[in-house]
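With one protein chain held back, the other chains of the complex are shown just where they sit.
Chain naming follows the written order as A and B, and within any one chain the residues start at number 1.
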Amino acid sequence: MKLFLSLCLFLSACMTPALAASAETDALLQQLTQTKLSKMPAMVQQLEATGDESLLPVFRAWLAGDLHYIRDDNTLVVEVDVNGVDTFQDPYTQATIAGLTSKQVRKIKVNNKLRGLLRGVIARIQLTSRDAGVRESAVRALLADIDDETFATLERIYPTEPNSDVRSTMQTALSIYTAQDQNSSQSARLAAIDVLGDSLENDVRNVLLSLERSDNPVLSSAATQALVSINRQVERYALVDQLFFGLSLGSVLLLASIGLAITFGVMGVINMAHGEMIMLGAYTTYVVQLLMPNYIDYSIWVAIPAAFLVSGLMGVVIERLVICRLHGRPLETLLATFGISLILQQLVRTIFSPLNRQVSTPSWMSGSWEINPVLSLTLNRLYILAFALLVFFALVMILKKSSLGLNVRAVSQNRSMAKAMGVKTEWVDAMTFGLGSGIAGIAGVALSQLTNVGPNLGQAYIIDSFMVVVFGGVGNLLGTLVAAFTLGIANKFLEPTTGAVLAAIFVLVFIILFIQKRPKGLFPQKGRAAE
Amino acid sequence: MSKLINWFTEGRSSGQYTLPFVILLLGVTVLASAANLLLPQDSALYVSTYSITLLGKYLCYAMLALAVDIIWGYCGILSLGHGAFFALGGYAMGMYLMRQIGDRGVYGHPELPDFMVFLDWQELPWFWLGMDQFWFAMVVAVVVPGLLAFVFGWLAFRSRVTGVYLSIMTQALTYALLLAFFRNEMGFGGNNGLTDFKEILGFDLQADSTRVSLFIATAVILSLVLLASQRILSSRLGKVTLAVRDAEPRTRFIGYRTERYKVWLFVYSAVIAGVAGALYVPQVGIINPGEFSPINSIEIVIWVAVGGRGTLIGAIIGALLVNYAKTRFTAIMPDGWLFALGALFVLVTLFLPKGLMGLYGQLQSKRRQSAEQEVQS
């Protein structure tokens, strides 16, 4: 839809230089206002024959039933709804004509036959547009019903079309016509049906379905074959679609649990307030957008470091105030951090209200990437998938290469030895916890693009994140990665057969059983140190 | 049988406060009940039926806290899913009460509860059969939580899942049940749960006398559970339980199958929670999936922590105090309660690891020390 709107904008921008139609077309248009409905199709053809591209907005308005003329001077105007008030504009310049009321104008009538004609005309005009995208969608609009004229036009411009995508769509359109054309030879029609078997367009399927019911047995069986091949492809793409959603859920799980993999996996501290760190990140995004309402597109780049800082600092504060005093008492840590999560939730509820807050998506993240008519991937999920992987590998690099990483690993493997070697274990603990919490904050920025931002945001992810970390094997970042994507994909593949809730339950029960069998997860740490 | 009675009455050494506590509890119950039934409404000492119901509710929570304390305080298993057993017991009772409505529901169907008629179901699902019998419903209220605890515990303890992992697994368990019970297809009333109960065993649930009877029944059952638990925990089995909590490998190496001890204690605790749930539902008049929510389960733990884990009376006192505070707090400033609860979690774990009972013990030993010093000087 957004694509279409921007297309219209683009087109009108293209057309305005022409401003007014030539004298010949002007005369025709004047005539139009006096023509009977039954004579109008001929008028449309005459108008198209002028080859005047500037008529496009007129045709559009006509198609939409918005084309009117002023009774006094037969000038064409377009009715536009501005804030609930009907106003009238010049069709070419879109300048509002002041003082015109609906009583002074009369509508130029349109019926279904005309609409079909108009659609074809509009598409044919667009076929010669300079923009390949416009040409592509124009051809696609023609697929539904191709008349002889369109066919002739398409056949004429097909050999000169430079863009291969547009050419293949054109070929589909041509094949649709040929396949249905009674006058073509049987072999030509069979060849056309064969071509259609590779297309995923909805219209193609309708054509093939009607051909399947035709009297000609040869054509009918060819159509059936083509349909089978189409269905096979559709199924394959449906699988890809499911996989994508699984990966997307996996990336969300990965983002949510990766911080936990550090605090729980590496430090052995169980942080029930982890979900609230995510929530704080999401609210930071909201606040950043409030502060820079005119730069929503760039707000994400501000929000990511801001969320990292907010959640990270909160993590350091929690570590210094509470967790460091409960060292070696995991169950108490669990309870205390749960208390902190309650306080943070209530704090957010008090400051921002208990209602969900709207975080807007930057324009470059909205929309979707249409690979073909049956498969389109939403851009925000795609970006978040990439972002999750980026964060993951950045974290792995930090732990592997930086001195903080070295210290963290030293402390996690042998605390007292690390202390004896001069590592400031308290500082390392605070930094590690800050890092884990900060990453949770970043996860919050990403989540704010997918779900509602509310005080309970973190609650929804805490159990899932723990499951991911435990499933992957505590203390193993790679395990977390594998576990997150496995669970995400498993969930999405179960969903169609069981429904979302049962799928979630199955996954939970599966993990419960899995932990019984392999208490140390998919990739356990081995050896005596793990005892 | 006489052996059982003997066993019950001997060896009260470690629970010296239990019997006085039970007498106090039953005494207060009788007084409050009498004040409700016998005194006129305008009397200064009159106890309203609302208060009686509230007290009954607190006692159910106390029983639940006792259940958690038995496995957490004595055996070191921190269950974050005990709300699930409580809710299952509650649902069993709810199903019985639902069947008692009969044709007095909104749709007037002689057999199906309203929500089933609403969902256009034609007949009772198999698991609702027999729930119109009180005894059967009570058996279910005990057996289902016990069975779930047995299966879960058997799987978990046999593969030696302990500590934080186990806590998270229990939390996942109750979360999974929460999701499941929210579904209409489960046949438990979905989101709305079971409510609009009319009568129990033929007595009107709204009548003062029924309310008081339920309150007394709760107090009596709580006392029995307390005495039985005290007895169990002061037997050698109780010593093994403490041994498992403090040094499980050592216990195993001297020949105890610790996983079996843990499973049975877990089942015992779950059954108590189930009974508490069954007593809770007729008093509050509703049971819905919200009871399964993980936050409810974790709240029980804080009751125990406040009162003092590892002491049965502490768990009961903790549950009563925290819930009384909750009632008062939510009446005065509803938004403040979660702050207070959160702070309670943090402060108790940081500064009061043994709870109020621990504090009392500390004070006493200090007093004893200073007394000894005086004697010496």
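Going forward, a residue touches a chain if its C-beta (ideal position, glycine included) is under 8 Å from a C-beta of that chain, and two chains touch if they have at least 3 such contacts.
Just so it is clear, contacts and distances are computed from a predicted model.
**Q** So which of "Probable inorganic carbon transporter subunit DabA", "Sodium/pantothenate symporter", "Lipopolysaccharide export system ATP-binding protein LptB" or "AIM24 family protein" is the UniProt name of the chain that got left out?
**A** The UniProt record for the chain left out of view names it "Lipopolysaccharide export system ATP-binding protein LptB".
**Q** From the list B:101, B:237 or B:321, which touches the chain that is not on show?
**A** Counting the whole complex, the residue in contact with the absent chain is B:237.
**Q** Give the residue, chosen from B:45, B:224, B:247 or B:363, that touches the chain omitted from the document.
**A** With B:45, B:224, B:247 or B:363 as choices, the missing chain is touched by B:247.
**Q** Contacts of chain B with the missing chain: which residues?
**A** Against the left-out chain, chain B lists 3, 7, 232, 235-237, 239-240, 242-243, 245-247, 249-258, 260-261, 264.
The working rule: only the chains that are shown with their structure count from here on.
**Q** Distance from the CA centroid of chain A to that of chain B, rounded to the nearest Å?
**A** The separation of the two C-alpha centroids amounts to 48 Å.
**Q** Inside the complex, what are the residues of chain A that reach chain B?
**A** 270, 322, 325-326, 330-336, 338-343, 345-347, 349-350, 463, 466-467, 470, 501-502, 504-505, 508-509, 511-513, 515-517, 519
**Q** With touch defined as at the start, can you tell me which chain B residues reach chain A in the complex?
**A** Contact set of chain B toward chain A: 78, 152, 155-156, 158-161, 163-165, 167-169, 171-173, 175-176, 179-180, 182-183, 294, 298, 301-302, 305, 335, 338-339, 341-346, 348-350, 353.
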